[in-house]
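One protein chain omitted, others in place.
So that you can tell them apart, the chains are marked A and B in the order they are listed, and the count of residues begins at 1 in each.
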Amino acid sequence: MRERFLFGYDPFVLPFTLGMVFIVLYLLIGSVRIILALNKEERLLLLRSMNPKQLLITAKDVFVDCLLHIKVFKRNILLGYMHFSIAFGWFMIILVGHLEVILYTPQRNGVLYYPVFFRYFVMETQQTLRGAFFFFLMDLFLLMILSGVALAIFKRFRSMALGMRRTTKLKIGDRFVLYSLWAIFPLRLLAESFTANISGGSFLTKSINHLVHGFVTNPDNALPIWWSYSIALGVFLFTLPFSRYMHIPTEIILIFLRNAGIKSTSYRNGYAESEIYSCSRCGICIDACPMGVNRGDIKFSTVYTIRLLRRRENPHEGAEKCLMCNKCVEVCPVGINSTRLKLLYRQSVNDSGQHDFSYLSLLRESDSSGKVLYYAGCMTHLTPGIYRSLFNILDKAGVEYSFMDKDGSVCCGRPLMLSGDVKGAGELIKKNTELIKASGCKTLLLSCPICYKIFRDEYKLEGIEVIHHSVYINNLLKSGKIKVKRGTGKYVYHDPCELGRGAGIYEQPRELLSETGILMDSPEERGESICCGGSLGSLTMSCDKRRKITEHALDVLNTNKPDIVATACPLCMRTFSPLNKKSETADIAQIISRNLI
Amino acid sequence: MKEFGYSLSPSSRVDLDKIDKIKQERLFALEPGFRKCMACGSCSATCSAGNFTDVSLRRAIAYIQNGQDLAALSLLKHCMLCGKCLVICPRGINTRNLIMNVLKVYGEK
Partner (left out) sequence: MNKEVLVIGGGPAGIECANSLISLGYKVFIVEKCSEPGGHLRKWDRLFPYGVSASDTLDKLLQKSGKAIFFYDTEVQTINQVDEKFVITLSDDTQLHVSSIVVATGFTLFPAAKKEEYGYGIYNGVITNADLEDGFKTHKKELFKANRVGFVHCVGSRDEKVCNRHCSKVCCVTAVKQACEYKDLNPDAEVYCFYMDLRMFGRGYEDLYLKAQNKYGIRFIRGRVSEVAEDVNGCLVVKAEDTLTSRPLKVTLDLLVLMSGMSKNDDNDKIADMLGIKTEEDGFLSLPEPTLNNCQTVTDGVFLAGSVTGPKTLPETLNEARAAALSVHKYLSR
């Protein structure tokens, strides 16, 4: 193997080289901007993450998320393969390209364009096994990429086949990048094939070379193709920052920052910016969003809110309408915590400070030393069936308890938090903390996942166990303190957003239900459960639109014809109950209470 | 005319002619439910904060319609936005949005 040209240069490399320089500078400036926007603590975190162990973890995450695309595979195999083949294949081609340069033309190591156009600049002097191996690898990965590109083109016309019902429309920048991306690899194949008789090649490039041999007897004929290949790369790199495909390089930055333990503190700058630019606008969140049943509300799905943020426009409507059910975060292949961004936006506009909670100081707590303290919260007061059933279970199990908010309660603060008023929520948290600590209780029992979420995440109740009733009842059952009769009732379990995605409690309620009846599957459950529509997360959604969401969620839950739609949230139950025409709606406590023996 | 040291105390009568209709329109645009209230009192009855202090969305809506903005504001500033009224309102008014927007529209200095 030796070089064909003395200087190892041809003007056709310019489009690529300039594009590469541009994008590297762009990313560098972008990264610096993000780092500058971080606060002191975050920068410290970032600095601390610069140790070998942490870097190794990040490298692994980058490999798994950005190259293998495991998350997309989980969503749909074809879609996963499409991403995997292009990303991993391209990465391997770059890697092997560099290896080739190091091995065969070490003097060109470090020349930006050399590994990319290697086959143009070299000629094969003798066939070796090692050469054949590299050629084979290159052709193999190229084939892999081409299959991915073919799938991508197919997906443009038939997105349904790849498991995507709805996706976003391409903007002009996106089109440049997409079409140049599609063009890069076929052009590379052609270019390498045209010079394969000089540089050598493998099963793909050699075969094509044979096919078009008459055409390429003069190596000059190959030059336009190499130009086209370089131009395609150049166009891709130059337009990348103005397109959704900017997610490809940004995601690496995102993973890096995320692994350092940084969270967004502004809805638009710093870490948030790396999240915003990491959005590929794949649109998986559009299908996931419960608001999508109202066609006019599709425009408020997360992907469009993030697009507004990226364009530095006002995300107000989407951010306020969102149910904060977190399903989009759950399914996001990049792992963008968009709910947090929306919450931060709300904080920037709704932290009005007009609330006055001074009246709370009048409240006094009664003594509940050593007992279980039950806090119904606002919502459970509207579903006496739930707390009465729970008390029945507690009585049966011989648990001593007291009812903290029997005569009305201080709200847990979660709804205020969701509205963006952190300060107001803080006052409620402070008061409740005082009351609970003063009561001397050992366990705080909650039947409302909205309360549970904030008590678990934001309250500092050292020494007091905070537990949701679905878990508590399951513990009672497991320890034999209560017994239930096994019936033939068919249940389907609806995961409340705040309990499932919010607090990761998926198994205990299911264990409970399968102890007393037959637990059926729902087509969309656990992390993909559909919000009941009653969520306090949404600030502006109207009653009519909520109803549509509820009806859709119920249709999905009733798919397998259960007798009872079981849930573990008073708000979900109240939302479902009047609209559920096909089955009964009941809380998990009611079901267990009915079946106690 | 020279003012004397005393004047007639202001009339306690609501004067519908002097209401700030523009603000009301703004509020209506932000939360169309504003005009749907039938004054059943469910919201005030169920109110979590209403256990401890004077909070009443129903009354606040009536006050706003009468142009008594300050009275309305003072009735809503204790609200914890817990959402009970949202769940219970028989007219399906988005009460939380209404409360937040009353505080915004009428609370501006």
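Here is the rule we go by: contacts are C-beta pairs under 8 Å (C-beta built on N, C-alpha and C of every residue); 3 or more make two chains touch, one makes a residue touch a chain.
Since we're looking at a predicted model, the values are computed, not measured.
Asks: If the hidden chain were put back, which of A:G173, A:G385 or A:G487 would touch it?
Replies: A:G385
Asks: Considering the complete complex, identify which of B:K23, B:R91 or B:K104 is in touch with the unshown chain.
Replies: Residue touching the absent chain, from the options given: B:R91.
Asks: List the residues of subunit B that touch the chain left out of this view.
Replies: Interface residues of subunit B facing the absent chain: 38-47, 50-51, 56, 58-59, 87-92.
Asks: List the residues of subunit A that touch the chain left out of this view.
Replies: Residues 381-385, 388, 406, 543, 547, 573-574, 577-579 of subunit A touch the chain absent from view.
The rule we apply is simple: only the chains that are shown with their structure count from here on.
Asks: Can you check how far apart subunit A and subunit B are, centre to centre, with Cα atoms defining each centre and the answer in Å?
Replies: 41
Asks: Under the touch definition given earlier, write down the residues of subunit A that touch subunit B in their complex.
Replies: Those residues of subunit A that touch subunit B are 350, 352, 354-357, 359-360, 362-363, 378-379, 381-382, 407-411, 413, 415-416, 419, 421, 424, 428, 534, 536, 539-544, 571, 574.
Asks: What part of subunit B is in contact with subunit A in the complex they form?
Replies: It is residues 31-33, 46, 48-49, 51-53, 73, 77-84, 86-88, 92-94, 96-97, 100, 103-104, 107 of subunit B that touch subunit A.
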